[in-house]
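Got a structure here, written out as structure tokens. Questions coming.
Only one protein chain is missing from this complex, and each of the others stays in its spot.
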Amino acid sequence: MVNYEQYLEIRAYTVNLCKHLENEDFVIQAEEFVSPAKWHLAHTTWFFEAFLLKELLAGYKEFNPHFNFFFNSYYNGKGDRTARNIRGLMTRPTVSEVMQYRQYVDEAMQLFFDSSAINSQISDLIELGFNHEQQHQELLLTDLKYNLSLNPLYPSVSDREEYPKAETHDWITSEEGIYRIGFQGGGFSYDNEMGRHQVYLHAFSISSTLVTNADYLSFIVDGGYQDHNLWHSEAWAWINNEKIAKPLYWEEIDGEYMYYTLNGIKPLDKEAPVAHISYFEAAAYAAWKGCRLPTEFEWEAASNRFNWGSRWEWTNSSYLPYPNFTKAPGAIGEYNGKFMINQMVLRGASVATSPGHSRNTYRNFFDTYARWQFSGIRLAK
Amino acid sequence: MVNYEQYLEIRAYTVNLCKHLENEDFVIQAEEFVSPAKWHLAHTTWFFEAFLLKELLAGYKEFNPHFNFFFNSYYNGKGDRTARNIRGLMTRPTVSEVMQYRQYVDEAMQLFFDSSAINSQISDLIELGFNHEQQHQELLLTDLKYNLSLNPLYPSVSDREEYPKAETHDWITSEEGIYRIGFQGGGFSYDNEMGRHQVYLHAFSISSTLVTNADYLSFIVDGGYQDHNLWHSEAWAWINNEKIAKPLYWEEIDGEYMYYTLNGIKPLDKEAPVAHISYFEAAAYAAWKGCRLPTEFEWEAASNRFNWGSRWEWTNSSYLPYPNFTKAPGAIGEYNGKFMINQMVLRGASVATSPGHSRNTYRNFFDTYARWQFSGIRLAK
Amino acid sequence: MVNYEQYLEIRAYTVNLCKHLENEDFVIQAEEFVSPAKWHLAHTTWFFEAFLLKELLAGYKEFNPHFNFFFNSYYNGKGDRTARNIRGLMTRPTVSEVMQYRQYVDEAMQLFFDSSAINSQISDLIELGFNHEQQHQELLLTDLKYNLSLNPLYPSVSDREEYPKAETHDWITSEEGIYRIGFQGGGFSYDNEMGRHQVYLHAFSISSTLVTNADYLSFIVDGGYQDHNLWHSEAWAWINNEKIAKPLYWEEIDGEYMYYTLNGIKPLDKEAPVAHISYFEAAAYAAWKGCRLPTEFEWEAASNRFNWGSRWEWTNSSYLPYPNFTKAPGAIGEYNGKFMINQMVLRGASVATSPGHSRNTYRNFFDTYARWQFSGIRLAK
Partner (left out) sequence: MVNYEQYLEIRAYTVNLCKHLENEDFVIQAEEFVSPAKWHLAHTTWFFEAFLLKELLAGYKEFNPHFNFFFNSYYNGKGDRTARNIRGLMTRPTVSEVMQYRQYVDEAMQLFFDSSAINSQISDLIELGFNHEQQHQELLLTDLKYNLSLNPLYPSVSDREEYPKAETHDWITSEEGIYRIGFQGGGFSYDNEMGRHQVYLHAFSISSTLVTNADYLSFIVDGGYQDHNLWHSEAWAWINNEKIAKPLYWEEIDGEYMYYTLNGIKPLDKEAPVAHISYFEAAAYAAWKGCRLPTEFEWEAASNRFNWGSRWEWTNSSYLPYPNFTKAPGAIGEYNGKFMINQMVLRGASVATSPGHSRNTYRNFFDTYARWQFSGIRLAK
């Protein structure tokens, strides 16, 4: 059963991520796929208000009836909402009002925890709220990075270290056979990783390390972005139309590659794992090396035998339901299932992932063009 | 010759327009054709810095060398600049830094005024800076209104009164003959209104009053937006594609028309002149009444015989150069001439126009779709 | 009063324009602003059927009731129609059926001419049909050229000579004063050129010759397309976005400029007048020469003193109604008036204009980007 101390810790962690921001930084949304920091702060709060307090805390009075419209993300079951592409135009409620909203809901949650009404089903829902907020903590960072990256001043907004230590490369081999895949055990997991089931894997090898910036630079220098044989047909059209020839946030200044981090612009660390690449680039790199990306099943089966956690790792598995996957009834059922198409699975975690929010059964997913996450490459063959 | 007291008065007027804003309100840009309030505050300051202080004040040190990039609007002759469509993503410099920038330039301008270096040519340039800032004062208000109009909270950001008093309608007639058109005399005018010249006008009548909201409502109720005979071909495509059936900022709530003002949402004042309509709508209304819009020459010739100043009045004249129009050399020459195509002239002034910034020779201009100015209709026949 | 021989002559001229076409060439439409040859053949026929035969010939039976839908162009008053952008997808009715349609209507028109029902009002309408068909003869050629220009085989589809003889340049001067403008006299004219009226012109000079390909080449070589000072703001954005750096149909092959004509690709004739340029390019060229484009009033006032007719000549006048312009009632009123916005007037005629379809009061008009007409430049100052 969850408790209020856990709640407060997670909630404080979110606010703490914003400590270096100027008030103006909270407002903007550079593209439809990112959200303003202010919105993340409010939406995570709305989650507790909409799914718990309004439903279950007797006498609870909404902070502001307009907020359901402003801060619902994608739950059709919870009513209309601000169009996603204009979240960055909502100057009101202000940052200060959003902080009051957090305070108000935190106090109501304390009442709720104190009310002894929390049974195991409610505890599960609160725990989903914790994990939901942790997911948004990572998005808050990656969205901030994207939102501020268009500013020629290269603002620094976080002291998060983006470069993990280098390791020695090795090939790890696995034998052909039946493997058990999916979450099992007592803690929290999302519905999309449940339904432990059997998968037949043919023999494979997987790299013990991630592809580094130095490795990726070799691919660029070797003309990787110019060789159509390495790319999916759709990818080839994309890199040519969008004139893509390097990872997001790399900038060539006076012949040297620089890299925009949350802490301002820095020289590219050659030994660090490459980050901010799309599935398309990951697949092309693998083809160039004569290798391939692992499936998510291979990844999971081998994951206890290598270090992971600094980059989300693209797999060659589509994000599809496991056998016996079922959606929860009501708005909560919209959490995962409706996204199970046209996206690829990423496994692992990243430097932006919150503590306690990683498991080797975790299925992250993005579309094949997405580059603003800390996404990298692990090879298989 | 201009003086520092005039300078300070105009500069203070700009800042004062923002007194009801929240910090967040300064940041956003809802469409490419509007700018953030923060940008207006900085760009008007940059104008004095770029055209006067950096050129003419010995020993002047730029406040921040990046600001030329951030706050140049459209002067190709003054170098590269932030793409217009992402002005609203520049959270830095912050509002507070922009206010410091204004202070810094104001102090340098005091030195400049004190330096006795100001001859008549420089005085003219400073006076252009005054008028430039006054133009942006009006844009600051109309852009703010647009930027905040998407927020379902209908924020109030100004106490500007949008509804002038009603007047009695009359037809004013003018005789056929040669008229003198264009600015003449000692004060300030823009280059586009200079070059006094002769125009032959045929006899015409012009209304003494503007079309009211009640008048325009009759047009709507009579099916004006559904009758293709009243519309230009391009306009007919536009209103159908964009589903336009009423002026901007009108909202039908519970069967009543409401109207979003800078001071929040209000019932529509039927006796007030209609505002926020496009040229296309003005022309269709005129056709529906069996009348037409006046040319800018007719308007100017008759302007001493009616009241004007609450709405910019669409004319049926294209914005083209007067005979003998010439562009000033250098970046200042980009002020007006390069916009003389595919726009229609508006004459008069509006409730958002700054005091002392109106003349009956003033040529305002917008494209035929523009609706976010306080634009209205005066009929002719 | 018009007669059937005139009718037959004009109708035969249209068909004769297509004598070098393959059946496939009649079908396609490369952009929304052009139409298939097949469509022109049928639409001009529909005009006689819809405005004359169906209204006025007793017992007339429509050739095919679907054809009103297929071949109405833009007359809202004549009902629904094929969306303009898919005219090129209508393989049925076939070319052969369209030719039968022409035959059928021609025979009915003979009956109509024979019926003695033709009074002066009807004769005027038939004469409008003649002129309408002649307008479409020119469009048939210019649309064909555009439609086939994307084919790398450079098909030849006409023996029309595009290069007139060179002439000697001179400046023709006119004095300040009142001029009479607009059509007067007994023959045919469009409603947009009627309403003879007075215009006051200041003194001006106009060139006796058109700008040549050699002249225009100097502009290109001198960096004309790279100097923002020469261009309207909207034009500058356009040439940069569309990467425009030479007239339409010019192609640089092995360091030489070639030019696609209706008769296949040819070396560029340096002494011939430049063709296929936009208003924006005409205006930039004029600025580069330190000149300007004439207004349509200057052009008309001076037109008896120079040769014209090989290129449509861009003027610096917007296409707006003359004083006292009125639209005819009904669908015929849609012919001209609804296009009087956001277009510039061209005066003269071109090598593609049909015999007998030119007058010095003729007001042609296109938008400022249009380049597929035989449009050229005459300078004024």
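Each chain gets a letter, A, B and C, in the order it is written, and its residues are counted from 1.
We take it that a residue touches a chain if its C-beta (ideal position, glycine included) is under 8 Å from a C-beta of that chain, and two chains touch if they have at least 3 such contacts.
Here the structure is a predicted model, which means the values were calculated and not measured.
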(Q) Considering all chains of the complex, which shown ones does the missing chain contact? (A) A, C
Q: Write down which of C:Glu9, C:Glu22 or C:Glu252 is the residue touching the left-out chain.
A: C:Glu22
Q) Just one of A:Asn192, A:Asn316 or A:Thr353 touches the chain that is missing; which is it? A) A:Asn316
Q. Touching the left-out chain: which of A:His232, A:Lys246 or A:His357?
A. A:His232
Q) Footprint of the hidden chain on subunit C, which residues? A) 22-28, 30, 66, 69-70, 82, 86, 88-95, 147-148, 150-153, 155
Q | Where the unshown chain meets subunit A, residue by residue | A | 74, 76-77, 178, 197-200, 202, 228-229, 231-236, 279-280, 283, 292, 316-318, 320-321, 323-324, 333, 338-342, 368
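In this section, only the chains that are shown with their structure count from here on.
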Q.
Leaving subunit B out, what are the touching components among the remaining chains?
A. A | C
Q | Whole-Å separation of chain centres (CA-atom averages), subunit B against subunit C | A | 37
**Q.** Interchain centroid distance [CA atoms averaged], subunit A/subunit C, Å
**A.** 58
Q: Starting from the mean Cα coordinates of subunit A and subunit B, work out the distance between those two points in Å.
A: 45
Q | Multi-partner residues of subunit B (at least 2 other chains) | A | none
